[in-house]
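Here's the structure we're looking at; comments come further down.
Missing here: one protein chain of the complex. Every other protein chain is in place.
Take a look at chain A:
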Amino acid sequence: MAPSKKKHANNKACVIPGGFTVLSLQFSASSAAQHKLYVKEHKVRAEKSSHRPLDRTLFVLNVPPYCAEHVVKRLFSQFGDVQSVELRDHPGSSKHLGPKLSRFFRPADKQGFKVGYIVFESPSSIAAAKSHPLSEPLVVSTEEHPVTTGVQKWIQQYTDSFVQPDHLQKIVDTFMEVHDKRKEEEAERQKREAELQQEDEEGWVKVTRGNKGTKARPHSEAANQKTLQKELRKKKRKELMNFYTWQHRNTQKEHIAELRKKFEEDKQRIALLRAQRKFRPY
């Protein structure tokens, strides 16, 4: 435990260099040890996301694994109404790529220490949070709101892991419907673009800047490689190998050089083994 913290153990907020305020957190009222949360207003130059409004978002470090989003929400409600809580493994911009997935298809959450972005309803809550004294710890599990961990939680997890087939089927069906629709649209678009590249009645082709659309040549890395190799092989076939005397002499020279190299490599390997005493038979 860092001793320097003790100095701040009065009713004042503890602020450390870097602009973070230290909050203490304990699991239950009877816990002996405390975790430290580090909070700071969320300040990122390139934040465009509307999910984290700059003036109302609190950035929290070191959220223990047993604090789920709803728990964090409850803990921070004492500083003002919380609009949303986002817990992440690492700090970074929020991303919402791809369609929203049902829980069966989302990758499993890591249960480690997290960072959180707490969006309050009003900007004043941030100041309240930042001036919260270190000596008054936040309590995770209270009698009114118990947080389950350990065996209790695992039994719950096990119970929740059962999937109703028809429910799942419904999710799959809706997803596939959307997927198919998108597919169709895409096909449609490509077809349209292809049409654009066709000659019209007078023999004109309209050249556009946009997506290239379908192309005659296979357009992938593997295909590129293949063609390149084909060219090389062709070139090699045409080359004469043992035609001139110097060529012949060269191959012989290469052979000896090869042997020498091998010899030298072996010698070094031996020296290495000898150094490791690998030749003591007993």
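Just so we're on the same page, a residue touches a chain if its C-beta (ideal position, glycine included) is under 8 Å from a C-beta of that chain, and two chains touch if they have at least 3 such contacts; residues count from 1.
To be clear about the criterion, contacts and distances are computed from a predicted model.
Chemist: One chain of this complex is not shown here; going by its UniProt record, which of these names is it: "COP9 signalosome complex subunit 3", "Vacuolar protein sorting-associated protein 35", "Codanin 1" or "Nucleolar protein 6"?
Modeler: Looking only at the record, the undisplayed chain corresponds to "Nucleolar protein 6".
Chemist: Check the options A:Lys12, A:Lys43, A:Lys206 or A:Lys262 and report the residue that touches the missing chain.
Modeler: Going through A:Lys12, A:Lys43, A:Lys206 or A:Lys262 one by one, A:Lys262 is the residue touching the chain not shown.
Chemist: List the residues of chain A that touch the chain left out of this view.
Modeler: Touch with the absent chain occurs at residues 1-5, 16-18, 22, 27, 31-36, 38, 61-62, 64-66, 90-91, 98-99, 101, 104-105, 110-113, 115, 148-155, 157-159, 162, 164-165, 168-169, 171-172, 175-176, 179, 183, 211-212, 219-222, 224, 253, 256-257, 259-276, 278-282.
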